[in-house]
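With one protein chain held back, the other chains of the complex are shown just where they sit.
What follows is subunit A.
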Amino acid sequence: MNMIKLENITKIYPPDIKALYRVNLHIKPGEFVSLVGQSGTGKTTLVKILIGEERPSQGRIVVGGWDITDIGQAEVPVLRRQIGVVFQDFKLLHRKTLFENVCFALQVCGEPSSKINNIVPQVLKIVGLENKMRRYPLEVSGGEQQRTVIARALVHRPKILLADEPTGNLDSINADEIIEILQKINKFGTTVLLVTHNREVVNKLRKRVITIENGMIVGDQAVGKYIL
């Protein structure tokens, strides 16, 4: 069984811009996959399709055994609670503390406060933010913000973690820390899909690499390198 299965996925934006063309992709549970490619090649479109933000023009998509090809608007929040997502621009709520940002992901699901107060400090400890949880996002560094985002993505204990350019706004030290955390999460059994164009990061990982160019998959190596 695959954790992520894309069959002939095509995404066309009006009038006739092909962001993705006949993409076939299978990712097994527990895999750590890097999706690489230059800017504008369709990587982010693929992420948007995986989280239900965009619908494919053609093809079929199954995530964790759930066919989300024609997912309804009301089901999107349910899908997003099962996939952890990390973005380049962090996407934290600036008027909530780091603790509240992580809590929020559980509160929207209606989780009881006792459970939230138990889990959130643990997750923040995993990403090394146990001493800064009462601070607001703008009071901490970019690396710490990104670690908060990872913590928020983890609180649901997701089967899949999508990281879209998570090191894009970070210096090399912070970037390494983030990749280490992603690897640690992967070791716990979570499937990680890392979308990046950071050659150094990909080469250091020595994991599966899928290369995308002009909306099409042009390479898939079990232990790959950044070849573009």
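Just so it is clear, contacts are C-beta pairs under 8 Å (C-beta built on N, C-alpha and C of every residue); 3 or more make two chains touch, one makes a residue touch a chain; residues count from 1.
Basically, contacts and distances are computed from a predicted model.
Novice: Between "Cell division protein FtsX", "3-isopropylmalate dehydratase large subunit", "Hydrogenase 4 subunit B" or "Ferrous iron transport protein B", choose the name on the UniProt record of the chain that's been left out.
Specialist: Checked against "Cell division protein FtsX", "3-isopropylmalate dehydratase large subunit", "Hydrogenase 4 subunit B" or "Ferrous iron transport protein B": the hidden chain maps to "Cell division protein FtsX".
Novice: Considering the whole complex, which of A:L92, A:L129, A:A163 or A:V195 touches the chain not shown?
Specialist: Residue touching the chain left out of view: A:L92.
Novice: Looking at the whole complex, which of A:G40, A:P112 or A:G189 touches the chain that is not displayed?
Specialist: A:P112
Novice: So which of A:K18, A:R60, A:R80 or A:K132 would be touching the chain we can't see?
Specialist: Considering all chains, including the one not shown, the answer is A:R80.
Novice: Which subunit A residues would touch the chain omitted from the figure, given the whole complex?
Specialist: Listed in rising order, the touching residues are 51, 53, 73-74, 76-81, 85, 87, 91-95, 104-105, 107-110, 112-113, 152, 156.
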